[in-house]
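Have a look at the structure below before the remarks.
Note that one protein chain of the assembly has been removed; the remaining protein chains are unaltered in position.
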Amino acid sequence: MIYITRRERFNAAHRLFRADFTDEQNLEVFGKCSNPNWHGHNYELFVTVKGEVNPETGFLINLKLLSKLIKEKITDQIDHKNINVEVPFMQGKFASTEVLAMAIWDELEQPIAALDAQLHCIKVFESENNFVEYYGS
Amino acid sequence: MIYITRRERFNAAHRLFRADFTDEQNLEVFGKCSNPNWHGHNYELFVTVKGEVNPETGFLINLKLLSKLIKEKITDQIDHKNINVEVPFMQGKFASTEVLAMAIWDELEQPIAALDAQLHCIKVFESENNFVEYYGS
Amino acid sequence: MIYITRRERFNAAHRLFRADFTDEQNLEVFGKCSNPNWHGHNYELFVTVKGEVNPETGFLINLKLLSKLIKEKITDQIDHKNINVEVPFMQGKFASTEVLAMAIWDELEQPIAALDAQLHCIKVFESENNFVEYYGS
Amino acid sequence: MIYITRRERFNAAHRLFRADFTDEQNLEVFGKCSNPNWHGHNYELFVTVKGEVNPETGFLINLKLLSKLIKEKITDQIDHKNINVEVPFMQGKFASTEVLAMAIWDELEQPIAALDAQLHCIKVFESENNFVEYYGS
Amino acid sequence: MIYITRRERFNAAHRLFRADFTDEQNLEVFGKCSNPNWHGHNYELFVTVKGEVNPETGFLINLKLLSKLIKEKITDQIDHKNINVEVPFMQGKFASTEVLAMAIWDELEQPIAALDAQLHCIKVFESENNFVEYYGS
Partner (left out) sequence: MIYITRRERFNAAHRLFRADFTDEQNLEVFGKCSNPNWHGHNYELFVTVKGEVNPETGFLINLKLLSKLIKEKITDQIDHKNINVEVPFMQGKFASTEVLAMAIWDELEQPIAALDAQLHCIKVFESENNFVEYYGS
């Protein structure tokens, strides 16, 4: 069993809020992250897959295919977008890094299995000081 | 003459667009950066001041005072904000990194002079791949 | 189960030595790290907590509270201090990165539990080339 | 149980190819990584060992000895070398990062055991966007 | 006058040697960098251009066009290649970082002028510890 990780990046706007809260309530619970005018981040995404090395190719997975898959399923959907408003896989979800990591897992788990590898971890940096890791449920 | 630099960070939303263009025209000129729903960045700001070392303190400038000044004049105004909508020193300006760097210069030049130092350079990273430097006009 | 990590930093002096050794013996065992005049580091601390995402907030933990807790329990005690001499939670302990990571674990485990999360890992970088991870005993 | 990691670096040339393939077949399977004239990387190697802290020294392992061991067994063999052609522990092996990580494990596992510690993980970065982790078979 | 910088990356093999030297002479002068079997690096290239901000666009230069230009003129020619053997703009030249930076300047100076900007600096990192800057002759 070996683990290989690919980093991709995306820039997006978001805010933390609950639609059933007033702006004042959101401010109290979520602080400046609830700004109704949005703020944004340069997100870094690390996708780790695991499996056995293919004796034919010496690879666990062709990283070009993995990168293309992440681009198609994730970064094309979210880069230079508003996470709360227009990202299909985040519709109706809370735009925290925790929820984002779980949603990215759900988008990638099956397509990676179709490449004969197994998704192991989704790691998302929101800033140089904060990141989330999700290993599936 | 010696140069000392302080790094500060802020997260903000923005879009590149001209109000006198249609969304289609903005898309043609500014690409995905013109997304009407906004996107955002983790900006890094490097403020460089220059001057002589004070023989009393061994300092060019007290970095705590410089950091406090940048916080008050810049990061408190722009962090977790929308650059196009609600940042006082960017009102009516185009939200490119170039214009942002020049606007930050204008905010800091006089207050730094009041600390007996001279503003030398404003450097703003929009991403790990793009940054702007401004040395005054 | 999801994992969230907060980075904090502190600068401190230390030396590696045993009080029951002579300076010569300490030098033989601990090398230049035993310098009786001290040396120091910019330490980076990564605190990882785990738990379930709270469906009310979309958070595992409020990172502001976690950051405040780390500041109060750790960085206020150790930043710009001498680890061997004046850090309460290192009193009587050997000032290696290994022991430091374990001592930080002991300071944070209960207070993090009180925030309804579980401490998962303490990771301490002493330099860009050396770091320690501790997951509890 | 505590984990300590040492980073080392090496620069090397390689290519991905199978000797039983033509250049055209290699190009089809391995893309530009199969260039017969070679390309190269600044590799970063993270060696993680685990064990108990020695109550005599406050150390899990003397990092100077670990660094010396990695230098002797790995970086002296591979730095400024061609991985496919002249690295003893890669003879007859495919020069992918996956295979390289496993080969480094095989070189270090016994010597680290001889230092009374246990090899836990070999992590190799080929670029800022790609890395492999191996925890043994 | 404002300065904007774009980072691009390429991986390449090279060696330092003079064709009129024996391998022994090359080893004496250039050390392990002269290895006849090649070694390689992950190079980082920072291209800085300067000029006035266009009042129509708020840009000094469209970074997409600059990135496309660097890709076409530089990275498509050198990425995953052998600098001594097959890079058109390095033909007959010594493969040091100094000479590489000057050759990249020569490739980019005119095309950047054609974008109504002025090339200011070529900065090339060979490793995290070594880099070269060239501002033109």
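Letters A, B, C, D and E name the chains as they come in the text, with residue numbers starting at 1 for each one.
Note that in this section a residue touches a chain if its C-beta (ideal position, glycine included) is under 8 Å from a C-beta of that chain, and two chains touch if they have at least 3 such contacts.
The shown structure was predicted, so the numbers you read here are calculated from the model rather than taken from an experiment.
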For this session: Name every displayed chain that the left-out chain is in contact with.
Result: B, C, E
Exercise. Among C:23, C:52, C:72 or C:86, which one is in touch with the chain left out?
Worked result: C:86
Exercise. Which listed residue (B:1, B:19 or B:114) would be found touching the missing chain in the intact complex?
Worked result: B:1
Exercise. Of E:23, E:52, E:98 or E:116, which one is in contact with the hidden chain?
Worked result: E:98
Exercise. Given the full complex, what residues of chain E touch the hidden partner chain?
Worked result: 16, 29-31, 93-99, 101-102, 128-135, 137
Exercise. Taking the full complex into account, what residues of chain B touch the chain not shown?
Worked result: 1-8, 48, 53, 57-60, 63-64
Seminar exercise, completed: Across the whole complex, the chain not displayed is touched by chain C residues 9, 11-14, 32-33, 35, 37-42, 79-82, 85-86, 127-128
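One rule holds in what follows: only the chains that are shown with their structure count from here on.
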For this session: Return the chains common to the contact lists of chain B and chain C.
Result: A
For this session: Give the label of the chain whose average Cα location is farthest from that of chain B.
Result: D
Exercise. Cα centroid separation between chain A and chain E, in whole Å?
Worked result: 34
Exercise. In chain D, what residues contact two or more other chains?
Worked result: 128
